[in-house]
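Shown next, in structure tokens, is the structure this report addresses.
Complex shown without one protein chain; remaining protein chains in place.
As written, the chain order gives the labels A, B, C and D, with residue 1 at the start of each chain.
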Amino acid sequence: MIPLSWYIILSAALFTIGIVGVLSRRNIFIILMSMELMLNAANINLVAFSHYSQTLTGQIFVMFVITVAAAEAAVALAIIILLSRNRGSIYVDEFNIMKG
Amino acid sequence: MVNQVIFFYFAVVILASAILTITQKNPIHSVMFMLLLFFHIAGVFVLLNAEFLAAVQLIVYAGAILILYLFVVMLLNVDRESTAARANRFWPWMAGFGALIAAEVILLIARGTFPSEAGQQPMRLAGSGVKELGELLYQKYLVPFEVASIILLVGLVGAVMLAKKRASD
Amino acid sequence: MLELKLNQLDFPLLSLFIFLPVLGAFLLLFIKNAMAARWVALVVSIIELGLCVPLLLNFDSSMAHMQFGESIPWIAAWNINYRLGVDGISILFVVLAALLTVISIMVSWTAIQDRVREFMIAMLFLEAAMIGVFVSLDLFLFYIFWEAMLIPMYLLIGIWGGPNRLYAAIKFFLYTLVGSVLMLIAIIAVYFAAGHTFDVLALMNYKFSHTFQMWAFAAFFVAFAVKVPMFPVHTWLPDAHVEAPTAGSIILAGILIKMGAYGFLRFSLPFFPDAALAWTPAIMVLSVIAIIYGAYMAFAQTDFKKLIAYSSVSHMGFVTLGIFALNLQGLEGGILQMLNHGVSTGALFLAVGIIYERTHTRQIADYGGIAARVPVYATFLMIVTFSSIGLPGTNGFIGEFTILLGAFLHYKPYAVIASLGIILGAGYMLWLYQRVAFGKITNAHNEHLADMNAREVVAALPLVILVFFIGLYPNAAFGVIHASVENLVQHVNAKMASAPAVTQMLSTVIGN
Amino acid sequence: MPTLYQQFMQSMMPILPEAIVIIVALTVLVFDFFIEKERKSLLGWYSLAGIVIAAYASYTLMPMGGTFFGGTFHLDPFATFFNFVFYIACGLGILVSINYLEVEDIHRGEYYALMLFATSGMMFMASAGDLILLYLGLELMALSIYILAGFMRGSNRSNEAAIKYLILGAFSSGIMLYGMSLLYGLAGTTNLSGILAFLRVADLSNPIIFLAMIMLTVSFGFKVAAAPFHMWVPDVYEGAPTSVTAFMSAGPKVAGFAVLLRVFLYTFEPLREHSTAILAGLAVLTMAVGNVMALSQTNIKRMLAYSSIAHAGYALVGLAAGGPDGAASVMLYVLIYAFMNMGAFGVVIMLRKAGERGEEISDFAGLGKTNKTAAFLMLIFMFSLTGIPPLAGFIGKFYIFKSAVEAGLVWLAVAGVLFSAISAYFYLRVIMVMYMHEPKESIELSSAPSLALALAISVTAVIVIGIYPTDLLNYARASIAGIM
Partner (left out) sequence: MLDMNQLLHYVFTLGIPVAVLLAFILANAVYLQLMERKVLAHMQGRLGPMRTGWHGLLQPIADSVKFLMKEDIIPAKADKWVFSLAPFILLVMAFGSMVIIPYGPPTDFFGLLPKKVPLWVSNLNVGILFVLAFSSVGTYGVIMAGWASNNKYSLMGGFRSAAQMISYEIPMAFSIITVVLMSGSLNLSDIVNAQTDRWFVVALPVGPVAFFLYLMSGIAETNRVPFDLPEAESELVAGYFTEYSGIRFGMFYMAEYMNMIVVSLLASIMFLGGWLPVQILPHTLGHIAPIAFINKLLAAIPPTIWLLGKLYFFIFFYMWLRATLPRYRYDQLMSISWKILLPLSLGTLLVAAGMKQMGWL
């Protein structure tokens, strides 16, 4: 029997790793992947809570989250393709035409 | 006991591959560690009696989303990758900030309580609850389900519209 | 106890006052021709002035109540009503606003060549807002007019003003806006403190707690003091006056800066008498500083308009001095002085405008000896100079004398210093007149100066008449305002007396 | 005995307006294939007609209130009010777009479809009675707008705007999701009423509750552009196609406030004291950042971006005030804001001719001479944004500050009015440039019936609401009565 708090701590740690990735990396792909880490952290939470609170809502939520992640990734990657076509860069700190 | 050992293994691999994901220089290696991570998260889901979700996690997350990343990363194989700096110049601050958040979140969680923790038994459902999931999804969560379909459509339309080369460009 | 007397005319006269100019402005939207626009604006403003006749004739000066009352529910959810009414204090300002608008439009006849239609629209909107401020008896409504006035005034200064107009316009706007937004919060606070009402008359009868009064008074004070303008926040005025077109200056000096003092009379004193009393010493000091400082600065100016602007600061110091003397004489003198200042400073700006249109310079040094060339103009200038000095026989004398009388009753030292301001005022005005009108013609341009034409004379005449009318027959004005002021003084004293601690304070102040 | 079809229609009735919007969007996608390039504006008018029909549907559904689909969907006056705001934002957005898209040569059917999808997402957000629907509605809206922001595919600025918006949007929704997961763990349900029921009896010293609340605050702060989560706003607003910026500044922000209102004033009601402090702090910071940063902008879109941050700050004041009046004030405010902001962007779009940028404030020089109508409209909108009576902006701000004072947050109201006085400076600068600077060269404005209609609607609304807000005010107050 695994205590609920183990799952939560795991997810909190994963979530933090995701945040750090988003904030500190320059490569846009890795930033996007870090966001997926954040979503996965939330998913672990949701499933764990679903398991322990004996409701299935959490699992439903996770399915929706995965759906949204898919759509979001598609759009994000399309924009990245556009960017690299127009700019040839995938580093976020080089996206700086607009300033001020 | 065995479950705990398995959980421990999963947790260690998840965290290690997460850290490796965000520290790799080459995004393709990141994708590989991400794949590893997804597998182990699917494992955690199985531990939590959510086999259906574990399969969905693999099919959609690993099999579709991550593949998409891999495709685009490979297509845009930017060769400056090896020379350019990996992180932005604030990264030590951000990492410190992250550690702070982690400490805080874990502290808060350790001090807080979840009602379900108090003595309730984990759920046991026949058939991994696929039937129950389906009933919930198509009855109570019908509207969100429809919205999710529209979200996918929007993602589709957007991706095609943005990324497709046109004669006029 | 004031109450809103029902309309004795059975006709929404005051609404007509507000909406006639608005209608005129809308009419102007469809007129392309500049000359037609001028005529339409003039006719509308003259009709507006004509409306003053029934207003004055039907006004019952024997009672202090609000008259010509109108009250329509407006925003029921907030208990906001469209409530209008005039009493002795406000009625004269309505007339003055109507009069000065006519004069302003006339004086702009040739001075404004660019975007005439827009200018006239702005003037008419300004008139509507000004009159709205004086007749509204609902704080919310009052605030709307108070703020709305900023838009046309900003545009008047900013579009048709002098070379430095952008700076002046924005300074004017920001100063007044910052002041009035604080008042907005105070208005809201008053609304809640007094049980969800914006009704001015109801609020007058409400007894606010002492602490509340202190804060709310301060917030109102900032708004009104900026408008007056009182000493430390007066700096927008010289800029605005100098850069504004003549019409703008006339309105600004004649009406706009009166609104601050009007606000003290209508809201600050009746709502927060305790706070007013507590704040009086400080205000007195500021008033006296304004009087002396304004006069002193006026001496140092080389710019015609700037000199008048600083003289306004000085004169408005007298007004606040009179109002916060908190007795009958002071208040009546203050109100009369406001009127006088409107007339005489309006006339002064008119005079500057007339000459500026010909010479395009405001430097006093560019003039000199023009009396010989333009005798009518010199006479007009002389009359308004005397009026401004307060020569007996002109209106200025009556106002300042009454104020000093009131101030002497309670605040002798201030009155003494303030009277120094009169002497200084005489000094700089006469010196100004001497430099402009007498002596040899120093500037070749002035050799062929044309005298005032018929239009300008027509515009100036009412002011000259008023200068002497009030100067020789002040009771006409006093008669209108007396009942209301007396009521105000009683009302304020009664409210103060009901609080023992304050009574003590009052007695110590009086004993001083 | 109703047939299966009738039963189905009956059960789908509550989401009829949303369904109409989505169906119109889908048909737009289909029709797009059959309409040649020159006549794409037909799709715009068709979408507009759809919005009008959806509005009518919302109107007819007004008597039918309640909670549907197992508590996930609310059909209450609150949601209906916001739906109307969304119709306005979307309708005006479509109107200002038709001409702009032609000028920019990016006229495609997907644009309108995405706009409608975004609108339906907002509508779901406002109606959501469950965190899941809330999240999905939000993502539907956000995803559509990411794409719209990048709609000018050849433009680097547009691409950049899209990716910045997407990264920060996804980041914030990640945080939100984590907060939601904690809430679900606490309450054992994702239903907003269920969470409220939990919080009523919960031990409020549990730090996880606050962790969840703070995470939700942060993410909604991103969505409504509250400082310090506003970094994306200027860049995104500047880079996105102007018509999208216009829509973005009205629609999603309003939707964000709809959710904030429902979550903070309804679900988090037991946490009132704490949430007030957080929201008040956010409000002050947001007003400060928005107004101060706007002072130094030279690009009109960027200036309006900071102005929209500032306006989010004012609305947060109302939110912090709380209570029925605070909520109603926010509702009224966002409605008014939608009108005046749309109007301002409409004028900006008027200036945009292919080849000329028309986005620098200096491009407005002398507009008061060369095009009096456009300049006058801009003047009205600027004064309204400043909050000068008798325009609608004043009514909105007045109500906000009134409810703040009523809630005892006088200091917040004072801060609000002072910042709004500061804001006068940069709004007036636009007026100054238009009326008091000489025109550089003759500016030929692009005008089209659609744009004219949008501006006419906006300006009429700004003036009429300013003078006679009573009915609208009563409607807002009545709408909030349902959930408070």
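The criterion applied here is as follows: a contact is a pair of C-beta atoms (placed from the backbone, for glycine too) under 8 Å apart; a residue touches a chain by one contact, two chains touch by 3 or more.
Since the model is a prediction, treat every value here as computed from it, not as a measurement.
A.B. asks: Could you run through the displayed chains and say which ones the absent chain touches?
C.D. replies: Computed over the complete complex, the missing chain touches B.
A.B. asks: Among B:37, B:56, B:76 or B:137, exactly one should touch the missing chain; which is it?
C.D. replies: In the full complex, the listed residue that touches the missing chain is B:56.
A.B. asks: Touch as defined at the start, partner being the missing chain; which of B:74, B:110 or B:156 qualifies?
C.D. replies: Candidates B:74, B:110 or B:156; residue touching the omitted chain: B:74.
A.B. asks: Looking beyond the chains shown, say which of B:13, B:28, B:95 or B:152 touches the absent one.
C.D. replies: B:28
A.B. asks: List every residue of chain B that touches the chain not included in the displayed model.
C.D. replies: So the residues of chain B touching the missing chain come out as 1-2, 26, 28-29, 32, 35, 42, 51-52, 54-56, 58-59, 62-64, 67, 70-71, 74, 127-128, 130.
Definition applied: only the chains that are shown with their structure count from here on.
A.B. asks: Provide the C-alpha centroid distance between chain A and chain D, rounded to the nearest whole angstrom.
C.D. replies: 26
A.B. asks: Where the centres are mean C-alpha positions, what is the separation of chain C from chain D, in Å?
C.D. replies: 43
A.B. asks: Taking the mean of the C-alpha atoms as each chain's centre, how many Å separate chain A from chain B?
C.D. replies: 6
A.B. asks: For chain B, which residues are shared contacts with two or more other chains?
C.D. replies: 105, 109, 114-116, 141, 144, 148, 151, 154-155, 158, 161-162
A.B. asks: Hey, what residues on chain A touch two or more of the other chains?
C.D. replies: Residues 8, 15, 18-19, 32, 43, 48-49, 53, 57, 60, 64, 68, 71-72, 75, 79-80, 82, 92 of chain A each touch two or more of the other chains.
A.B. asks: Within the complex, which stretch of chain A touches chain D?
C.D. replies: Touch residues, chain A against chain D: 8, 11, 15, 18-19, 22, 28, 31-32, 35, 38-39, 41-43, 45-46, 48-49, 53, 55, 57-58, 60-61, 64-65, 68, 71-72, 75-76, 79-80, 82-83, 86-87, 92, 95-98, 100.
A.B. asks: Going by the contact rule set out above, which residues of chain B touch chain A in the complex?
C.D. replies: Against chain A, chain B makes touches at 3-4, 7, 11, 14-15, 18-19, 21-22, 24, 27, 30-31, 34, 37-38, 41, 44-45, 47-50, 52-53, 56-57, 60-61, 64-65, 68-69, 72-73, 75-76, 78, 81, 84-88, 90-91, 94-95, 97-99, 101-102, 105-106, 109-110, 114-117, 120, 122-123, 125, 129, 132-133, 136-137, 141, 144, 148, 151-152, 154-156, 158-163.
A.B. asks: Could you pull out which chain A residues touch chain B in their complex?
C.D. replies: Listed in rising order, the residues of chain A that touch chain B are 1-10, 12-21, 23-27, 29-30, 32-34, 36-37, 40, 43-44, 47-54, 56-57, 59-60, 62-64, 66-75, 77-82, 84, 88-93.
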